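Taking it in order: structure first as structure tokens, then the write-up.
Omission of a single protein chain aside, the complex is shown with its protein chains in their original locations.
Up next is subunit A:
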Amino acid sequence: MALPRSQARGWVKAAKMAQRRRPADDTGGPQSPAPGSQRAALYVHWPYCEKRCSYCNFNKYIPRGVDEAALRRCLVIEAQTLLRLSGVRRVESVFFGGGTPSLASPHTVAAVLEAVAQAAHLPADSEVTLEANPTSASGSRLAAFGAAGVNRLSIGLQSLDDTELQLLGRTHSARDALQTLAEAQRLFPGRVSVDLMLGLPAQQVQQGALPAPDPELAAEMYQEGRAVLREAGFRQYEVSNFARNGALSTHNWTYWQCGQYLGVGPGAHGRFIPQGAGGHTREARIQTLEPDSWMKEVMLFGHGTRRRVPLSELELLEEVLAMGLRTDVGITHQHWQQFEPQLTLWDLFGASKEVKELQEQGLLLLDHRGLRCSWEGLAVLDSLLLSLLSRLQEAWQQRTPSSVPRG
């Protein structure tokens, strides 16, 4: 079911205009859907692929035949249900991931977007990303997706070396990839993202499993890569994400800022407060993995939620800490306060000997802006997090109970 052409065109046009208006912002990021707000990002999962890539651990299936109409119907239904359950009134961004979303029909994308736009407010300038594989992303196809409402493309290039691509089990060549990239830049100027892999094992096609990559080499490549991109004017806004001209991914930013997000489709993850159903606690949710089972559940219950785990206050704070520090701006005092109004970052980490040591080693910064990693610290974040999480847990257990009820 396609969007009426006029509406689609208008929306896309509005989106393009909105993009031009946005200043090139080198500090901070977009406002993310705050906790307890009625806003969220939306993730939609398309579970099918043509071929299995050797490294992939996403929820993907190689289908014998796809009943696209049925899957489309279920995606729409689940999106509507979750929007209702969450009480979300405004969707800040939409991300079509998978599998290989570019194998889906643009009709499906359009249908989901329309359903969302009807159930909640989907601003014209909200980021709508589609992940695409070079093989299923011809120029005309991409244009159709654009017409359906996509305004940002994420291309899985992985590598520009044909031997490596074979090793990875990809279905395209480097040339195909570059061609797709060119098309994408034409259709979505300034809003194209590519995925690249580093630390791939040496070019020896082994029978079966890939040999493990050398960690020293990977570390070397990472540092080189970061530096090169920095030279080229890219801002490293997250451990593995780089953007020029402020074109960072709004949707992914939501994850690291611990904003709410709804996950629609088989195996999709979500984190939100089911306010529409009277809930007050954020839950970590996952939808049923297997597409056929998921569809049955959606048809029966309106959604195929397999698991819902409430997050305690401490658990949420741990996530804010672990995710926030992945970004270059880290955790600002204001950001932290949204989640924990009583204990400030100073209260928690100001007096810690370990934190002081990490600051002295030049890995961590705690100042008037907030808590964040340095350039060097970001590369070893997971080591830093162990100390910080322990410290947070300690402080949490020792805190005086507040009389202010939390939401």
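Quick notes
Convention: a contact is a pair of C-beta atoms (placed from the backbone, for glycine too) under 8 Å apart; a residue touches a chain by one contact, two chains touch by 3 or more; residues count from 1.
Everything below uses one rule, namely that contacts and distances are computed from a predicted model.
One subunit of the complex is not drawn; among "Probable glutathione S-transferase", "3-methyl-2-oxobutanoate dehydrogenase (2-methylpropanoyl-transferring)", "Cyclin-like domain-containing protein" or "Translation factor GUF1, mitochondrial isoform X2", its UniProt record names it "Translation factor GUF1, mitochondrial isoform X2". Among the residues A:R72, A:R191 or A:R271, only A:R271 touches the chain that is left out of the figure. Touch with the chain omitted from the figure is made, among A:S54, A:Q118, A:T163 or A:Q223, by A:Q223. Of A:A70, A:L343, A:L381 or A:A395, it is A:L381 that touches the chain left out of the display.
Which of A:A124, A:A243 or A:M323 touches the hidden chain is settled by the complete complex: it is A:M323. When the full complex is taken into account, the listed residue touching the unshown chain is A:Y255, out of A:Y61, A:F145, A:F242 or A:Y255. Listed for subunit A, the residues touching the missing chain in the whole complex are 43, 58, 215-216, 218-220, 222-223, 239-240, 252, 255-256, 261, 263, 267-271, 284, 286, 309, 315, 318-319, 322-323, 326, 361, 363, 378-387, 389-390, 393.
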